[in-house]
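One protein chain is absent from this view; the other protein chains keep their places.
In order of appearance the chains are A, B and C, and numbering begins at 1 in each one.
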Amino acid sequence: MFKKLLIANRGEIAVRIARACREMGISPVAVYSDIDRAALHVRVADQAVRIGTAPSNESYLLIENIISAAIKTGAEAIHPGYGFLSENADFAEAVERAGLVLVGPPASAMRMMGSKTSARRAAQAAGAPVVPGTTSSVDSAEQAQAQAETIGYPVMLKAASGGGGKGMRLVPSRQDLPSALSLARNEALSSFGDPSVYIEKYIDRPRHIEIQLIGDRDGKMIYLGERECSLQRRHQKVMEECPSPLVDEDLRRRMGEAAVGIARSAGYYNAGTMEFLVDSEKNFYFLEMNTRLQVEHPVTEMVVGRDLVHLQIRVAAGESLSFSQDEVVMRGAAIECRIYAEDPSNGFLPSPGRISKLITPSGPGVRDDSGVYAGWDVPVYYDSLLAKLCVWAETREEAINRLARALGEYTIEGIRTTLPFFRAVVASGEFRAARLDTGFIDRFWNGESPVREGSDEEVDVKLADIAAIAALLHARATVPVTGAAPAGLTPSNRWKMHGRLPQRRG
Amino acid sequence: MFKKLLIANRGEIAVRIARACREMGISPVAVYSDIDRAALHVRVADQAVRIGTAPSNESYLLIENIISAAIKTGAEAIHPGYGFLSENADFAEAVERAGLVLVGPPASAMRMMGSKTSARRAAQAAGAPVVPGTTSSVDSAEQAQAQAETIGYPVMLKAASGGGGKGMRLVPSRQDLPSALSLARNEALSSFGDPSVYIEKYIDRPRHIEIQLIGDRDGKMIYLGERECSLQRRHQKVMEECPSPLVDEDLRRRMGEAAVGIARSAGYYNAGTMEFLVDSEKNFYFLEMNTRLQVEHPVTEMVVGRDLVHLQIRVAAGESLSFSQDEVVMRGAAIECRIYAEDPSNGFLPSPGRISKLITPSGPGVRDDSGVYAGWDVPVYYDSLLAKLCVWAETREEAINRLARALGEYTIEGIRTTLPFFRAVVASGEFRAARLDTGFIDRFWNGESPVREGSDEEVDVKLADIAAIAALLHARATVPVTGAAPAGLTPSNRWKMHGRLPQRRG
Amino acid sequence: MKYEAKIDGRQVAITLEERDGMVAAAIDNRTYELKVVQPEQGVYLIFFGDDVYEADVWGGDRNRLQVKLRGRLFEVNIINRKQRRAATDHAAEGRQNLISPMPGKVVRVLLTAGNEVEAGQGVVVVEAMKMQNEIKSPKAGRVVAVRVNEGETVSANQVLAVVE
Partner (left out) sequence: MKYEAKIDGRQVAITLEERDGMVAAAIDNRTYELKVVQPEQGVYLIFFGDDVYEADVWGGDRNRLQVKLRGRLFEVNIINRKQRRAATDHAAEGRQNLISPMPGKVVRVLLTAGNEVEAGQGVVVVEAMKMQNEIKSPKAGRVVAVRVNEGETVSANQVLAVVE
């Protein structure tokens, strides 16, 4: 096993990988940009190397700096996390050339499956169904319009090197194509260093379901169930489940075997995810492969009871998988919420800034994977994901109830987050009934608040009154009001204000 | 199902039950003593009723006040947690008389199994092996000495109504008996309102293993595996595991069936625990039954994947158990650490006071059940349990590694806690090798620090140096030193001190 | 003392007094007798009869306080006389500034001074946290001025353009 591992990432995933390293007796090495000097992923590391300035193309995307950080510290392996260089085959090759081990697939498989266009060709060759669309990137608006004409509107534009909704646009009709293409290419370039975009048929109200794979270097490839990722906004996943409420044993086996078949034909090993669209008749179409760990991997871990990052590192170190497909047992249901620094009451606009208070939920069946802390200034330069809240329970219904409880406990102050949005989602009848599709959120959230399903008027008024009183007490205690008594609450003997946190001396 | 439930407890278990209520759509009602007005269990409730002053015999032990709080708020059921009134049959009867439901066993079974002496008789009658000892309480030192003579020293004194190590004393020889009896009777009276104490043969290096039971009112009784509770200090459990490293399938089945047999013969239902001593030849002896939820129930929940508090409440509401003995599947390994407000570097003396900072671990496989918060003043009046840290992993070894990781993350400042003690335990070879018995801690911990097993001298010196430098920086920044420059660190432009948490205005 | 406040946009009149360690409040015609303890900075544990409410309040600006209560988030503005006047002014027609709601980098300027603009039409694209956000005109009219250039870094609340 490795003694030292460099984590070529930041935020929650870097912290999550560092935790795995600690648990495996491996010393974690962090890399950081100037603005991340006091970031949580640096605080939890044994060593930390500065690799550049804040913009990611001047730090976290600099292959050379990351590899020299690994060599300098004596790290034997590099875990790329997700995003940044995780699906960059040049990086994978550079790591290998430097005599280091990448915790991920071989560069060849990454190259084949990492580009969505060649992955589509590979899936077709392996006999898996694919969504109709172009198998190469489109460069001009004219070319795109011609292609879209044959596929039929609406179409999707997708970044060939992409993921996470970046560089992705829904195009309802011909006249929308030029501006959408331009935006998508810009985003793709800025996010992945590659402006290539391709076109796909848009499937109405599809389910987005993916299969988790893990394979060792001896050719053993196992599927670890599926994840339901249909709840998306701006084509970015916001909430994921395992198992999918739609998938039964038979569909799981068919999708799992298709996924294993595609991965095998690409000579794939380590962790990877095969994404499928599933239509209302339970037909599934290969969408793309993510040749890395997924953001939403914890829901699988909770249900199958195996640690994917541990497995990734073991496989990368040359160990064989110690279990067989038959030994993969799914138990209960898990749900993940991605807590973004975005303001759901204002069109989900980014909300960077200082976190003034942070209370994370805990107790039975709750897992929080966070990359931030109270006092941290969330930078404007990177993805807005702050933390992932995951819950597990015996059934989907109980998991939703637990999630509602945990979301109620979760407190992030100082910046706006998607917590209020998730609280509304778990209270919604449509979500509870598992009427999920990728259009759910646009129907459910009007840009400022949930489309109301009816609520108890009397309770609402009382709660609002108490909220107003609390706000007034706070305002009186902290900001003097023109014309108001300057003091805050006058403590009485019996009901005095319970002591505030004492200030440190000095 | 109940709409409203009163929780007749405080601290972590009250919070844990309130969480279950929220998850089940039940409104949780708290009770509190004057000193607990701002306690966490009040903060998480929908309603809260003051039931008296700080000493527990003037509040949490007052049956009448608790029942009138339930009636006043319209609660339909009462969950007693553990400790306090949880094993008090008079309370159980009073609850029933008031037309309320106790989340627990019937008073009759509680009475039979709750007294250790009558429970021993019941177990003997059900054909289960018991530890040699008296079946009735001893009142005078002379009587006790006579009984001990026939059993043979060393003997144990145990409170008949007891639990949690209170009123329990190891007596090595005849002359130690009078003072030990007096202390044990005092503690028993103060903790349980009953000074009765009985004598039992002391089994050398025994394993303390218990079987978790759950039964419904239709007579279905199921065992949910065992817990290893051998790590004790002052006869109080400090660390528990599920499964026990000692127990194989056969022993589990035999102990489980014995436990079910005893409980059935007592007409028991709801959750309960049958405690056994297991000697080095894997002979097991019935020790006592806890007719309530155990502190350490989470390790069972994590391994069997079922929520014991949910089950308790469902059974109390008259629901039948929805699963069979065959459907109980154990997966992986879980370990619990009881974080007490005690100073391990000073003989585990109690350490009440204000918690100035609290960082709880999270991430994969970690569960924290806490009853405190940053700013809370831990009172001197109650048990010193602050929180329970539990971890789950695929194997015991991985669980220990994860526990070490989580203990490293856990930070409680302002008071002393048992965290440093647990960090030493998980690093010890004896613990890793599962050489557990109830004498482990006395051998392992010399009263101030672990009995060292050897460590890396050079690393230790470097860490100590860094610690001293950090302390000095802190002291310079917060307390001026005679003769030293008054200022703290002078921030430079590039490596300036990263911003502290801003104070709220006002 | 008398106050006016907006709770999630709904305006109310509040009277609040303390006596004998109790808080007496009236909101419109609803009255409350409360006991309050403060377990932490910014946290108010409010006892109302047998009910207990934990309210977590943040936002240094009294015009936009966030209150978390029973797992719900309320936005409360405490209004004083000056703000009432300002609020009236704000509703006025005429020139309006196009404000960047967050810090970021201008990646594209879509319209220039003199262009006609429709309500909701994008004027400037600001990238922040790897997202490109079209900052849209609040009204139909004409772009009077664009105050930023492509590639420029902007701060929160910076004026990007003026429309009338």
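Convention: a residue touches a chain if its C-beta (ideal position, glycine included) is under 8 Å from a C-beta of that chain, and two chains touch if they have at least 3 such contacts.
In this text the structure is predicted, and so the values were computed from the model without any measurement.
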Since one chain is left out of the picture, which of the remaining chains does it touch in the full complex?
A, B
Selected residue (touches chain absent from view) among A:15, A:30, A:144 or A:341:
A:30
Of A:5, A:45 or A:156, which residue touches the hidden chain?
A:45
Consider the whole complex, including the chain that is not shown, and state which of B:72, B:217 or B:423 touches that chain.
B:423
Where chain B meets the chain that is not shown, the residues are 166, 183, 186-187, 190-191, 234, 341-343, 345-346, 349-352, 356-357, 380-384, 404, 407-409, 411, 413-414, 419-420, 423, 461-476, 478-479, 481-485, 489-498, 500-501
It is residues of chain A that touch the chain not shown, namely 29-30, 37-38, 42-49, 72-73, 373-376, 504-505
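One rule holds in what follows: only the chains that are shown with their structure count from here on.
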Farthest CA centroid from chain C: chain B
Per-chain C-alpha mean nearest global C-alpha mean belongs to chain A
In whole angstrom, how far does the Cα centroid of chain A sit from the Cα centroid of chain C?
29
At what distance in angstrom does the C-alpha mean of chain B lie from that of chain A?
37
Suppose each chain is reduced to the average of its Cα coordinates; what separation in Å results between chain B and chain C?
47
Where in chain A do residues touch two or more other chains at once?
356, 404, 408-409, 478-479, 498, 500-501
Name the residues of chain C that each touch 2 or more other chains.
37-42, 45, 60, 70
